[in-house]
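Missing here is one protein chain; the remaining ones are kept as they sit in the complex.
Up next, subunit A:
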Amino acid sequence: METILLIVSSLLVYMTGKYNPAHATHTYYETLRIGGLAFAVVLFTLGILLILSRRCRCGIKQKPRAPGDEEAQEENLIVSKAAKETPPEN
């Protein structure tokens, strides 16, 4: 997660550095495009990571749970299945 945040912030720095009205419109649009695309890619990766990280965390979390705690476990199971199923839907 930290690495991603680092990339985002460095990108922002990069963008703001280049954000200069003195540049020609064409260069500005070029920067805007790259920035926007990077933004999209980062968001998308974040989303994917979110789902994957959920599954791992869930796997660790479930083991120590007491067997009597059925209700909570079931709820968790539903979500974990959901997570596994979603990627092909996209």
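Basically, contacts are C-beta pairs under 8 Å (C-beta built on N, C-alpha and C of every residue); 3 or more make two chains touch, one makes a residue touch a chain; residues count from 1.
Basically, contacts and distances are computed from a predicted model.
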| item | value |
| --- | --- |
| Hidden chain of the complex, named as in its UniProt record, picked from "Ubiquitin-like-conjugating enzyme ATG10", "AP complex subunit sigma", "Putative cinnamyl-alcohol dehydrogenase" or "Sodium/potassium-transporting ATPase subunit alpha" | "Sodium/potassium-transporting ATPase subunit alpha" |
| Residues from subunit A at the interface with the omitted partner, ascending | 29, 32-37, 39-41, 43-44, 46-48, 50-51, 54, 75, 78-79, 81-83, 85-86, 89-90 |
